[in-house]
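Here you go, one structure.
Just one protein chain is left out here, and the rest sit where they should.
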Amino acid sequence: MTLQGIEMGFLEHSFSSDSVLITSIDEAVGWARKSSMWPMGFGLACCAIEMMAAGMPRFDLDRLGVFFRPSPRQSDLMIISGTVTLKMASRVQRLYEQMPEPRYVISMGSCANSGGPYWQHGYHVVKGVDRIIPVDVYVPGCPPRPEALIEGLVLLQQKIQHSKTFAKVEA
Amino acid sequence: MTTEDIRDRLIEEFGEESIFAILQTEIEPEIEIAAGAVLDAAQFLKGQGDLSFDVLMCLSALDVPTLAKKPKRKPKIDDESEAPPQEAEPEPEPIHQLAVVYHLFSVVHKHRLALKTFVAVDEPHVPSVIAVWPAADWHEREAFDMMGIQFDGHPFLKRILLPDDWEGHPLRKDYETQETYDVNDEAILVPKHTTATPEPVAPATADE
Amino acid sequence: MEALATLLAETTGLTGVPHIVWMIIGGLTAAGIATAVMGVTPLLLVYVERKVSAHVQDRLGPMRTGFHGLLQTLADAFKLLFKEQIEPEQSDKLLFVLAPGVVFMGAFAALAALPLGMGITAADLNVGLMYILAMTSVSVVGIIMAGWASNNKWSLLGAMRSAAQIVSYEVPASFGVLTAVVLAGSLNMGEISAAQSGGIWNWFVFQSPFGFLAFVMLFIAGLAETNRVPFDIPEAESELVAGYHTEYSGMRFAFFFMAEYVNMLIVACLGAVLFLGGWNGVLPGEPVFAGIPWLLAKVAVLMYVIVWLRWVLPRLRVDQLMTVGWKVLVPLTMVTVLGAAVQVLSPPSTQIVFRIVAWAMTGVVVLISIRAWRQTAHVPIRKKELASRAVA
Partner (left out) sequence: MISNVTTDSRTGLETREMVLNMGPQHPSTHGVLRLEVVTDGELVVKAIPHIGYLHRCFEKHAEALSYQTVIPYVDRLDYLASMNNDLGYAIAVETLMGKSEKTKIELSDRVEYIRVVVAELNRIASHLMLLGTFTMDLGAITPFTWLFRDREYILDLFEEVSGARLLYNYIRVGGVSYDFPPGFEKKITDFIDETLEPHMAECDDLITFNKIFIERAADVGVVSSEEALAWALSGPMLRGSGVGFDLRKDDPYSVYDRFDFEVAVGDGRYGPIGSCWDRYYVRRLEIDESIKIIRQALEQMPDATEPDEVRSAIPKTVRPPEGEVYVRTENPRGELGFFVRSDGSANPFRIKGRSPCFCNLSIMERLSEGCLIADLITILGSVDIVLGEVDR
């Protein structure tokens, strides 16, 4: 597929080239998406406390338009905040599948990145959430400070802004 | 009431074939008891007014595979009373045993006691004490999950922490970590402590 | 619409054009205005809600999208437009797609009869009030459709709760509205508002203690009908995930969201028009064009109270909600209707007593509210309040 992987229905094949119009539409859509990232309010472990702290008065993710939604259907972003265990893995996968496109994943903390401190003897720990779902941004730390999570969100914003929805991408 | 007194009371009630040595006196008074006598002893300890151990603080399971290989461990703890039968033999075979420890506390008298029982690993049967202390419910399920101890009379003895399809009992000393696990019919690699590098899945929403 | 057509005909001076043309043009204009209101108001209200909530909670709220986050909800809406719309596999596809439309339509249709000023109504109906009450109840059908079609147990529970709640609170709301009808002697919103002209002392809240009580009851019932805290049990986030719209994504979810805010607007508007004097100012004899700002100001205050309450109160339980509705609000609103009738029939010389009681009640409630507001509203205000209490 030459166009980007996102299903856009009738819009998908109606633009043929990288015109100024399409570039501007891309920019506008990118702006809207990056300004309004709604993560799923979904905590796993210790990192979830820091994720909550990031949404609370001191750090206030609402400044960036980040606004926690309880239902996966209404969220754009999943923050894997903590250790994913084998028992939990299928649930995480299902939640990811329930989210509508375009969807993004931030892997927060060492456990989600690679198993972290539980790498060595964790017989029940998934050694990195990227074994089960694709990840866009990794935030290191155990647990990452809220500032680190905000940095991760800003990185994801940049990624969204630069991605193309309508314009052709050189293969 | 000292630990000796409690042991004497227990021996009086259940006989010497069920109640064994005091394993430890300072900090944590601990009495060894035969697996078959656990439930009766529990009822006795809770019911007697001057004992009234009304709280089961903790129930722990232990795996003691090397116990018989190091016979000098036991005498240090126990000095005067008769030793457990499996340790009385002069040249013991290495026996793989499991143990269950009950930590009891009495809110009324503010005294505590630990009961310990040993079972063979191939027939790990201990009577459940749920009827005496309801708190034992989840503790026993956990001990079953982690160590594979069968609590006879437990109404719902299923795995509690691990998934139902898990193989083995991870806290046993001879447990081998399984290498893959099926998540939604898709095997996930559970790498052992090696230098294997994880292979990330390609993101569905590709960038650029 | 009639008034608008006449207004258009008079202002343009084209008397030769047949009246029906003006009716059509007027209707389209009114529809255009209503659509614009419908589209813009929720955007604005969501922004206000997020800002107010942030300030109540010692936060800043949206700051990065536009000046002080002014474009935040625009970005949200734009994003939702370009979002995948999921239809769950096991869902009832037709109902699932229809439900947001029905909910949206109910709120949208009710807007038609809302007056914004003297004679400025899309449809100036004789039974405007009954029409609004009927239309706001249509959305409950949509909510049940959504809950059923989603094939999700949380959605179903949310929808059932919502149905029970809206049907229950329709009764006290109607009685509350009826009190104003009795006091004014008309079902037409314009005439009810006109009956309160001539200064602040003629507003129903100040004219009659029953008017004031009915206003409070109507406001509470309105909170319940729009699923706002403390009556937000149909979408109780901590209990039912997101209630009846758990399975909705993208623009369909946005429809539910917008309908909720338009319903809030309708409740605030009803309260202002029926009891707070509508478009009449504080002093008698104000110019006609001052009507719209006055009405908007009153609506804004009521909206602020609705938003503020949401962020400082816990929520009731289902059975408590029913208790409040059936055992407290219904009898009390019945009393207000009867009381209003008594007041209307009693001789003019006794009216002064009713007025004094009404002023006293209003005063007490306003004072309590201001104190509560100072404790919760905004950091600097709250700090001052804390300091003053520490001294005392």
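Before moving on, here are some points about what is shown:
For reference, chains read A, B and C in written order, and residue numbers begin at 1 within each chain.
Assume a residue touches a chain if its C-beta (ideal position, glycine included) is under 8 Å from a C-beta of that chain, and two chains touch if they have at least 3 such contacts.
Keep in mind the model is a prediction, meaning the values are calculated, not measured.
When the full complex is examined, the chain removed from view is found to touch A, B, C.
Here one chain is not drawn; of C:56, C:295 or C:329, the residue touching it is C:56. Where chain B meets the chain that is not shown, the touching residues are 24, 26-28, 30, 54-58, 60-63, 73, 76-77, 101, 103, 107, 110, 114, 133-135, 137-139, 142, 146, 159-163, 170-171. Within the complete assembly, residues 40-46, 48-50, 52-53, 56-58, 70, 72, 82-83, 85, 87-88, 91, 95, 117-118, 120-125, 142-143, 145 of chain A touch the chain that is not shown. Where chain C meets the omitted chain, the residues involved are 53, 56-59, 153-154, 157, 160-161, 229-230, 232-233, 236-241, 311-320, 375-376, 382, 386, 390.
Heads up, the rule we're going with is that only the chains that are shown with their structure count from here on.
Chain centres here are Cα means. That of chain A falls 43 Å from that of chain B. Chain centres here are Cα means. That of chain B falls 63 Å from that of chain C. Separating the CA-averaged centres of chain A and chain C is a span of 36 Å. Annotation for chain A: residues 6, 101-102 touch two or more other chains. Shown for chain C are the residues that touch two or more other chains, of which there are none.
For chain A in complex with chain C, the touching residues are 6-8, 28-29, 31-33, 35-36, 56-57, 60, 62-65, 67, 69-71, 73-74, 76, 98, 100-102, 165. Residues of chain C that touch chain A in their complex: 50, 54, 57-65, 69, 71-72, 74-76, 78-79, 82-86, 237, 241-242, 245-250, 253.
Listing the residues of chain B that touch chain A in their complex gives 161-163, 170, 175, 177-178, 181, 183-184, 188-191, 193, 198-208.
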